[in-house]
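Rather than the whole complex, this shows some of its chains in their spots.
Note that the chains take the letters A and B in the order they are written out, and that residue 1 is the start of every chain.
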Amino acid sequence: MKDQEKQKNLDLKTTAILITDPQNDFLSEGGAVWDLVGSEVQKYNVVEKLKQLRQTAKKVGIPVFYSPHTYTENEYKTWKHLNFIDKVMFERKMFNKGTWGEDWHSELKPDENTIVLSPHKGLSNFHTGDINTQLRQRDIKTLIIAGMSANLCVESHVRDAAEHAFNVITVKDATAGAGADATKAAHTNFGFLSDEVVTTAEIVERLQESSTIVLTHDTRMN
Amino acid sequence: MKDQEKQKNLDLKTTAILITDPQNDFLSEGGAVWDLVGSEVQKYNVVEKLKQLRQTAKKVGIPVFYSPHTYTENEYKTWKHLNFIDKVMFERKMFNKGTWGEDWHSELKPDENTIVLSPHKGLSNFHTGDINTQLRQRDIKTLIIAGMSANLCVESHVRDAAEHAFNVITVKDATAGAGADATKAAHTNFGFLSDEVVTTAEIVERLQESSTIVLTHDTRMN
């Protein structure tokens, strides 16, 4: 039983939360694709779950990394190799740098515990941002991943984190896709691609327990 | 109508077929995960479709790139950060270098039109192999992607090819997943991640037409 306990506790010194695209175009009514993702965002109550993850991170002393998504007017005009989802984003001028849509959701603005990565330009920060260096320079080994959208940016970050040998814990109810099929595809794939798939409630409890145990150890050591 | 035609034709000088994991452990009875993927492989008749793609490629003069999957005994013993699917592969010693399971399916052995990439060690050759350099050194811009398995290695190659600004055409019936849910997740995601999703019959016809048109042009120019 002790071994099982040990396995369940997280080493908080090497653990971080990663949130993708916590921006109005995904999470706020009136956002560029709210008509596509809004019902799923509301069904899963994604904003509330992300707030809980942020609060817990601060409480137990682990950093939250934000991986935002941004495009410029020049990119909308000059990029030549767009897949289906790129075309949707470009037609709607989603994540347009400096606009309300690209800005953080009002309840998820970065605070002193947030490290904002360079924006990703495709679906994953590992190809177009600084995520690998930012994590490795701080000895992060375990990523708890949530955000938007489930089968696109979240899943691409999950896949690439695994390619880079990070331990990946995916929070399946703190994300949503563009429709039930998209969310379901993500849930199916998270099961294959993650070390563990958890709910927000489960990981919040586990982080708090892991924190207590560290404190207990520290006490014993003095 | 002329524009539409032009759009549908492929520039064969910059187009290639990419096949992931055409190996016994996925495609042959007795392979390491045949119990998981066999029924879907048979349902979609994947081996036959891959043979058609290879024959067409040779006929119209475009290369076929193979992205194989390989592990060593040392890796089974020493790797420390395994996600769910890694654990399945490692427990079954899937893709064990030098064994029958890791070898090519008997009807899909590389020929003079095949370029074999360095093996990938996670799901995508873009992270652990030479695919980007091999494609860019030959001015390839458009990839027609098929192989195994649908929502894992095929989908990771599709995602990363898009990150690298390749044009991606995914052949949805020349791949299969570990069960119907896995295949369905891939089909859902291919729709978002590809420039186009096609059937084998469609892309075979289109490649042949593109080839004819090139010949016609060449004739006119003389």
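To be clear about the criterion, a residue touches a chain if its C-beta (ideal position, glycine included) is under 8 Å from a C-beta of that chain, and two chains touch if they have at least 3 such contacts.
None of the values given here were measured: they were computed from a predicted structure.
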Total identical subunits in the assembly as filed, 2 in place: 4
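Methods note: only the chains that are shown with their structure count from here on.
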Geometric centre distance via CA averages, subunit B-subunit A, whole Å: 29
Subunit A to subunit B touching residues, read off their complex: 79-86, 122-124, 127-128, 141, 151-152, 155-156, 159-160, 162-168, 178, 181-182, 184-186, 188-189, 191-195
